[in-house]
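Would you mind keeping the following structure in view while I ask a few things?
Heads up, one of the protein chains got dropped from this complex, but the rest are sitting where they should.
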Amino acid sequence: MGLVHAEEMTLNIGPQHPSTHGVLRLKVKTDGEIISEITPVIGYLHRCFEKHCENLSYEQVIPFTDRCDYIAAMNNSFGYVLAVEKLMDIQVPERVEYIRVIMAEYNRIASHLLALGTFGLDVGAYTPFLYMFRDRERILDLFEITCGARLLYNYMWVGGVSHDLPLGFMEASYRFLDEFEKNINEYHNILSYNKIFIERSADVGIMPKDVAIDYGVTGPNLRGSGVKWDLRKDEPYSIYNRFKFDVPVGTGIMGSVGDCWDRYWVRAEEMQESIKIIRQALDKIPREGNVHEALPKKVRPPKGSIYFRTESPRGDLGYYIISDGTPTPLRVKMRSPAFTALSALSEIATGWMLSDVLVILGSLDIVLGEIDR
Amino acid sequence: MKNYFQNIWQSITTLLIGLGITIKHMFKARKGNVTLQYPEEKWPRPERNIGFDPKNYNIIRSKLHVDIDDCIGCRKCERACPVGCIKIDALKVPKETDLGLTSSGTTKRLLISRFDIDMTECMFCNLCTYPCPEDCIFMTGGPNSEKQPLDYEYSQYDRSRLIFKFANVTKNDIRRITTAPPVQQEIL
Partner (left out) sequence: MIINQKVSDILEVKFPGVVILPDEPHNDFIQIHPEKWKEIAKFIKTDSELKFDSCQCITGVDLGIEDGLEVRYNFHSMQLKHKIEIRIAVERKNPSIPSIEQVWRGANWLEREVYDMYGIRFKGHRDLRRMLLPDDWKGWPLRKDYKTPNIYNGMKIPKVRKGWD
């Protein structure tokens, strides 16, 4: 009998792979079916966002921030304009604040719908994906009548928003929210409590609390690990302190705290909270007001720097902006939440089966545009 | 051996039968059964109903259009564009030349000899339309459809043809207008 020669096999997943959610390459070392080492290779979508910003004026950066996280473009530009406004000390009108919150929360729902749908797709459930896209479509329709674009809006401007709410927006919003609330229960029945789905995602890819914090993971991924940390609640920016909402955290209902199912569950619950916020905002929004009132003539912040964080659907989105007093920023750095979440992948995915890796990756909800910038 | 030649014979005959069917179809081809000669021929745009009248939209971002007769050449749009896909050449004209008024009543002082928008680079951010003092650069469709009908396809054979040229003055015009007529000096 000859010697049985055993060695690890190196597998290459991506850069073009349906489950990597973008152009991401995973270098995977497998021992049989078990992952012994996993190295994400990123940079395929690098578009020099930060270099670009050094040559653009402050308003011109906004469309580029949209393109970083193209799933939640509203939230991205929201963070940026808030940072610049803080730097310039601009007070925006009430109506603008409410419009921004409504848009940001709508975009959060849309983003979570996509995240949950594609997560189901990774696990093998095709139908919920289509249902979720149907609802996401209606949010995009609302965006379209508001600013003419469905994905990359350039809607939030420094000191205001580009257009006021169009005719019929309110009624359409209420109608949508009423129907969508029912649909969430449908999703729970079709996907969340499905036995196969639970088997695939519960107790898989557990991210303990301390690992998540150590890696700087934020957002739903951190809350899935049981840490109650939400910037909207703990460090309220804009007018989030006026709304009542809860911060859902993972409690390990189906398995242990911090598994893929928990991360999924936190997102699903967050959609409920977003609905609450939108409802309150729609009720309270001032009916009159000029959204272009506070637009500055020239966006030229005084010398200084700021690190401003907002809660995007993926986590703490930070902008580090340094101004040298000229119309172009000296430096704009974007701290992207998906970047840190992906850096934790090599830790939490080792030791699992190859097929679980894609589930774990899907549960982290990464957007490669934001990672590579 | 016999089997071998039988196989060859069978494959040739079945192939020919298949080819025959294809040829029959080729001559029977009706319009609509063959490839559409896009972009010369187009399918009609399907109806889209999302519950809103396009007139009620704030804006539809489809294609940039410039009412060149209204443009005063202030270059505000060019400066606002983040990707630099608008190129404007505005020439000074002698004081006496009358270039006419825009539709809002502003006197035009500059001759626009070139107004190009590179639609391959444009990222539809809509930043250029906001600062325009004459509202003459806008996205077609929606609330703007009385000014210009919606155009969403604008497909071309070549990338360079996607540079839309809006200026409507010829070289001769430029030479004629920019060279000042001899001015009669009054002698006191």
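Points worth noting:
For clarity, chains are labelled A and B in written order, and residue numbers in each chain start from 1.
The definition used in the following text is that a contact is a pair of C-beta atoms (placed from the backbone, for glycine too) under 8 Å apart; a residue touches a chain by one contact, two chains touch by 3 or more.
Keep in mind that what you see is a predicted model, and the values were worked out from it rather than measured.
Considering A:Pro15, A:Gly216, A:Pro236 or A:Gly289, the position touching the chain not shown turns out to be A:Gly216 (whole complex).
Among A:Thr146, A:Ser274 or A:Thr340, only A:Thr340 touches the chain left out of the display.
Touch with the chain omitted from the figure is made, among A:Ile42, A:Met254, A:Ala268 or A:Ile366, by A:Ile42. Within the entire complex, the positions of subunit A that touch the omitted partner chain are 42-43, 46, 48, 50-51, 54, 211, 213-217, 227, 229, 234, 305, 307, 309, 316, 318, 320, 322, 330-331, 333, 335, 339-340, 343-344, 347, 372-373.
One rule holds for everything that comes next: only the chains that are shown with their structure count from here on.
Across the complex, subunit B meets subunit A through its residues 50-52, 56-61, 80-82, 123-127, 130, 139, 142.
The residues of subunit A lying in touch with subunit B in their complex are 56, 59-64, 67, 141, 144-149, 152, 154, 162-164, 166-168, 172.
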